[in-house]
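With one protein chain withheld, the remaining protein chains of the complex are depicted in position.
Up next is subunit A:
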């Protein structure tokens, strides 16, 4: 095998290139690089929002404008109202004001739209982008369409950054700080929650993740990056007018993120670079070609965008990386699991035999269909209860009633003595009930380790800021060590660093059990865990469940595999047509005439 470069070395080479660039390039190219840096910051926010979080915004240019106009107003205005006077004159204070303002605006827009399905946010950001653009143009104190001039340069330790080469270092310092912060964040407890937003929201909520909060976090972060870019822009350009903050520029930012590779932080840089250079070139070429002046490059960008999304949805970055690695191998970064990390505190399990879950007279109607009728069951600590029945008997509906996915029409569900009817799955998860899904719900491109670590989400507390600046590492090590322990416990140790999507279906089900265990539950709800398992794997699963029972955990099992159920569980509840037809010890239930009739179809 060829020796592989370490990722750190590649990164160091990139930074070194950036550092010497202004020394060797002409002023034109330095300015171009400055713009690429500014755009890359905005695109980086969109990578977080769109590529990672599955949301999008067309209004990022308006946030750039918010940052630019705030600083322009504060640093040029001769007389500020008294309450704002403290922020006048200093670009750095203006940056602070701009960022605070951005948080407020983004929070309000987010509050309005983030609870709704995903397309309301982009539509609302279109409206927001347009409205702010019109306001910039009509408000007298913002200079109308001519804008504001005479913005002072930024000064750093008393030194004024007037020339392009001088601003260059500040711009790229901001870009690198943004990239670093974002990649740190994504590789953390909060980051896993964010990465679960795209395609894993139901699962994440069941693991105790507040998905609405995670969406808000990335929307605000993206807005902050845009605002900082606007601040730099205003002081680099030294004047502002509404044009660069219109909706069409907001769309262009999104193009950058998508063309570059919306799922990768570096994709933002590639996209900003490619689009900026192309635009420069096309703006020279096309008017000559068509014989009239106008923004014809948008035709090209529109077509390019459609092609990218048709042919290479991941954007340019993954293509570049695989091309680069073909010539110069780069070692893959692999997470180390610190085995010596302090174990996470555990919940005190209720005494064996005490009542965990109690469903009383649960009825669920869907229109005229009675899916569950007067169903009752109870699960105690240290026992395994199986819920069985023919297809369509209403087992999964019952499962949804007790796990908080659905709300019963009437009846009561109590967990640890507390009613859980109407509580969301997140709240129920916090109380110590954890579950797996009948149709496996995991994040296929994340590693097995990271998938299981989402289960431990509730057992950590470190937030966005500590993750962004790496103050969460002690807790992160404990979470990952716990995840690793659970993975080994269920027998997936050798797959710990594989992509979850590469596992066989049976193994994916086992992974879900490890994820549920990582949340340290006292009651485990398993929806058909043995489906798709081979004989040996079923045996191992049975052993694991027996061991958990021995430790005092309660288990509710919905299952089809009779051999698996009968040799394992303590009690069985049998359902047919939404009702309970039998309950008792496995051997008694197997002899029950009603059960035999239900399974074998003996009419009278």
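Observations, loosely collected:
Note that in this section a residue touches a chain if its C-beta (ideal position, glycine included) is under 8 Å from a C-beta of that chain, and two chains touch if they have at least 3 such contacts; residues count from 1.
The rule is short, and it goes like this: contacts and distances are computed from a predicted model.
Set against the options "Inner-membrane translocator", "Quinohemoprotein amine dehydrogenase subunit alpha", "Sulfurtransferase complex subunit TusD" or "YdbS-like PH domain-containing protein", the UniProt name belonging to the omitted chain is "Inner-membrane translocator". For the options A:130, A:321, A:352 or A:370, the residue in contact with the chain missing from this view is A:130. Only one of A:309, A:342, A:474 or A:505 touches the absent chain when the whole complex is considered: A:309. Remark: the omitted chain is touched by one listed residue; of A:50, A:229, A:276 or A:519 this is A:50. Although one chain is hidden here, its contacts on subunit A can still be listed: residues 50, 54-56, 58, 111-113, 115-120, 122-124, 126-128, 130-131, 134-135, 138, 198-199, 201-202, 205, 211-212, 248, 251, 254-255, 258, 290, 292, 294-303, 305-306, 309-310, 313, 424-425.
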